[in-house]
Each structure stands twice: as C-alpha cells, then as structure tokens.
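What follows is one structure encoded as structure tokens, with my remarks underneath.
What you see is the complex with one protein chain gone and the rest in place.
What follows is subunit A.
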Amino acid sequence: AHHFITATACQEADYGWMIQHYCLKQFQLSMEGIGQRLWCDWDETMGTYGELTNCTALIAERLDCYWPNRLVDEFFVAIHRQYFRNCSPSGRALHDPPNSVLCPFILLPILVTLLMTALVVWRSKRSEGIV
C-alpha cells in the first residue's frame, strides 16, 4: 500500500477486489466451459487468457492505476497455480521439437551423406579402366 501513497486515484484494495470479482469470474466461467481436460491446450485457452489480461488492463485504466503492477503479478501467479499447474510452459510460440525427435532428424541425413560418399568413392574406384 505504501507504493501508492503519493499516487493519484489508484486504490490498491479496490483494484484487487474488482479484478477478483469481474475478471476472475468471467475467466472461471470460460475455463469451465472449455473443460478441464483442455486447459493445457493453448489453442483453446489463449483467447480466454487474452481476455482476462485485457480485463485487468481495462480496470487498471479505469481506476487510474498503471498496468501491470504487483497485484496483477500476484493475481496471475495464482491463476497459473490453479489452472495451468500441470501444463508445459512453452506456450504457443513456434519452438523446436524435443531433442528425441530433433536429433534423429539431424543425424540421419549426415549418416546418409557419409554413406553415399563412401559409395561413390567405392564405385569410382571399381570403374577404373573402363572406357
């Protein structure tokens, strides 16, 4: 609370209350609609998560608080603990496949290259003297 002593109209307590009662409720309804099985499917939940973020930002603007702030951090950490605890943290950005898939993909062409080179060397050696 001491952060906002000299601030304008931003009341931390009010902000906390409002995001709990407006944004969180909406988010809970949406997530229940999606179903717990799909909570880790980022394609499904991204829209809802984005709306939640928007909601907190709008309320911050309404109350003259800046966004994001400490309350937002705590709020989202709690959300993640409740809804996304068992999910992989990678989100939706493009990323490489896991190493168990990546390594064969890379090693196979290299091996085939070496084999092919050996084959060509062997065949050209055997074809000497043929006109």
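Points to keep in mind about this one:
As a convention for this text, contacts are C-beta pairs under 8 Å (C-beta built on N, C-alpha and C of every residue); 3 or more make two chains touch, one makes a residue touch a chain; residues count from 1.
Keep in mind that, in the parts below, contacts and distances are computed from a predicted model.
Not every chain of the complex appears here, and the one that does not is recorded in UniProt as "Calcitonin receptor", selected from "Ribosome biogenesis protein BOP1", "DNA-directed RNA polymerase III subunit RPC3", "Calcitonin receptor" or "N-alpha-acetyltransferase 20". Subunit A residues in contact with the hidden partner, per the touch definition given at the top, are 3, 6-7, 42, 46, 49-50, 53-54, 57, 61, 66-70, 72-73, 76-77, 79-81, 84-85, 87, 89-97, 101-102, 105-110, 112-114, 116-117, 119-121, 123-125, 127-131.
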